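All protein chains but one are shown in place.
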Amino acid sequence: MEFTHFDSAGNAIMVDVSGKDVTARTAVAQGSIKVSTEIMEAIKNGTSKKGDVLGVARVAGIMATKRTSELIPMCHPLPLNKCSIDFTADADAGTVTAICTVCTDGKTGVEMEALTGVSVCLLTIYDMCKAIDKRMCIGDIHLVSKQGGKSGNFSY
Amino acid sequence: MEFTHFDSAGNAIMVDVSGKDVTARTAVAQGSIKVSTEIMEAIKNGTSKKGDVLGVARVAGIMATKRTSELIPMCHPLPLNKCSIDFTADADAGTVTAICTVCTDGKTGVEMEALTGVSVCLLTIYDMCKAIDKRMCIGDIHLVSKQGGKSGNFSY
Amino acid sequence: MEFTHFDSAGNAIMVDVSGKDVTARTAVAQGSIKVSTEIMEAIKNGTSKKGDVLGVARVAGIMATKRTSELIPMCHPLPLNKCSIDFTADADAGTVTAICTVCTDGKTGVEMEALTGVSVCLLTIYDMCKAIDKRMCIGDIHLVSKQGGKSGNFSY
Amino acid sequence: MEFTHFDSAGNAIMVDVSGKDVTARTAVAQGSIKVSTEIMEAIKNGTSKKGDVLGVARVAGIMATKRTSELIPMCHPLPLNKCSIDFTADADAGTVTAICTVCTDGKTGVEMEALTGVSVCLLTIYDMCKAIDKRMCIGDIHLVSKQGGKSGNFSY
Amino acid sequence: MEFTHFDSAGNAIMVDVSGKDVTARTAVAQGSIKVSTEIMEAIKNGTSKKGDVLGVARVAGIMATKRTSELIPMCHPLPLNKCSIDFTADADAGTVTAICTVCTDGKTGVEMEALTGVSVCLLTIYDMCKAIDKRMCIGDIHLVSKQGGKSGNFSY
Partner (left out) sequence: MEFTHFDSAGNAIMVDVSGKDVTARTAVAQGSIKVSTEIMEAIKNGTSKKGDVLGVARVAGIMATKRTSELIPMCHPLPLNKCSIDFTADADAGTVTAICTVCTDGKTGVEMEALTGVSVCLLTIYDMCKAIDKRMCIGDIHLVSKQGGKSGNFSY
């Protein structure tokens, strides 16, 4: 296996996908943020009543998927067919998990879009809650699954 | 302690910093990506010879710090005085760690800029290496320290 | 009829258009700005002689159509085939009207692109003229017509 | 009175504010969207229960204020101290009104930021509701008041 | 021959490409920067050892191709299939030449993308080296060749 984002001389390239087929592609990524009990409580109350942290973070994450190719240097720009972000919370573990699903019809996949959506979503949670406690930690960001494309399906 | 990014009715706001002093502010954030032995080897070789994954990721991360207020909804736009990203690698643990330092003179801190720089830097490593193995995991993203501003210094 | 930009749990989503056909789509939107006699005179003179307010506003509006999906959170990014902006002026009513036409071949329409083009075009007229008089008012922004797509043709 | 955004030869310029003082500046702008009874009902229910149209529109409007100088050609880029968006609804008139307040310390005002925030906020409401009825109309966008700067205070 | 980016009334338009075929299109552009002996030496050393000016400039140029339609007012936004930038240096002439290749499947060509990639790449070299000597000069930026599309192939 070799890098595809470098040519044979080691120069970074946006790899040529001209010869690849346009196919339906889906990617799902997730990640979590570990927060204090106080923040977990505030997020839960906010969602149901006021101060909707997760609602704002969802919007930020969805918008970020559309900016992925501006942020990731060798990432191909491509239209998107769908984007959604769901949350689960584990009060005992003190973690909020964001799951981002992205679909396209394209010559290349949307793994980076899903991962970028998750990352910006979690960063936004951090920003909205950091006045309460800065000791949050973002982690476990990974690709959950992908479908479509020559390299086939993947699940973590 | 309460959310500052919501008003008393629970509506999201970009909080008013008009009355705060312009002071020198620094933030340091870090995060890591767990990679396979094969990728770790490729990154190391790349850095010294060709296919400079970390060089591209550093540029991406620095550029992302300048886009932070576009990505994080309630984040104030502000000029930056400095940005740098350093890497350490732990071959045994299979992790590459990125450390981002950002400075400004402003009415608000640059924690989100440092955290965004780290996140996009690690996402870029993922993108550059994902043709080899998609089973990477990004984690341990947190604020290491901050100086300046009314809330004083912080270290994790 | 129901919202399509929310899922069944009420969460905002970029709605899935994967199953929709790629068809030729056109949207026309318009809006107006009410200005003082003095500004109306200045705009007219400017267009024919110097200080081309409408020329600058047209460029701003066309460029804005290309940024629509960055501005409108749940809007799909898509390539555009055409964009033009025309103006009419009603000296008696004191209004300048901008009409924006946008075409694409896509799975979703370009209504928001046309409306965004009109809005930024009129905001630019405001900006260029506000040193003369700030009491301008922007209004009557609506979709004039659309063609193409499953929901069929529309005219206001 | 004359255009300031054109030089004496009629060429568009970003006007020189070098000699102006940095002062605290505030601008308030507002605008409305006329919607059907069905949409008004949906927005109200959404806000309290699910499908929070106004919450998404508020985030979009606040984010847009930060992009103003990218959209309006002769507008100066400047940092912002505060941004908030409030809504009122008039069920009888069938209108939702957005009011955007922006503050900065700068050499130039934030009128365009407030007007851009209102415009993108209302466009987002349009986008979120257009599956129900496309016959909405955006209007009455104007500057409500400004404070600070050489030209003094203004109220509509 | 006539302008295509203006309508019959002389108004700037994003020209209608709706009727054009989607075909494979390639464009190659190049340009050079004239630098002092000292800078030429620094660039060469940097590339092989440390301070990789050309590596950073390549990333900047590739990223800029993706922003072309945001920068060039009447340029159509379109996805890209490939982008690469290569360098040659002529020590005697004191010039570094950047060659940018861009591919797409689209209704319109990628000439502007290739030219924008070259321009931003050379501007980045200027920025990285200007502390040593500001007397650099960027020139000879032109389209080398294009393939595909109704107007056929072109070579300079």
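Of note:
Think of it as A, B, C, D and E in the order they're written, each chain with its own count starting at 1.
The rule is simple: a residue touches a chain if its C-beta (ideal position, glycine included) is under 8 Å from a C-beta of that chain, and two chains touch if they have at least 3 such contacts.
For clarity, every value in this text was computed on a predicted model and none was experimentally measured.
Residue in contact with the omitted chain (choice from D:G31, D:G61, D:P79 or D:G149): D:P79.
Within the complete assembly, residues 24, 55, 58-59, 62-63, 65-67, 79-86, 103, 105 of chain B touch the chain that is not shown. In the full complex, chain C makes contact with the omitted chain through residues 52, 55-56, 59-60, 63. Residues of chain D in touch with the missing chain: 7, 11-18, 69-70, 73-74, 76-79, 106-107.
What we mean here is this: only the chains that are shown with their structure count from here on.
Between A-D and the choices B-E, A-E or A-C, the pair with more than half the same contact pairs by residue number is B-E. Remark: chain B and chain E have CA centroids separated by 30 Å (rounded to whole angstrom).
Centre-to-centre spacing of chain B and chain C amounts to 36 Å, using the average Cα coordinate of each chain. Per-chain CA centroids place chain B at a distance of 31 Å from chain D.
Across the assembly, chain D contributes 52, 55-56, 59-60, 63, 67 as residues in contact with two or more other chains.
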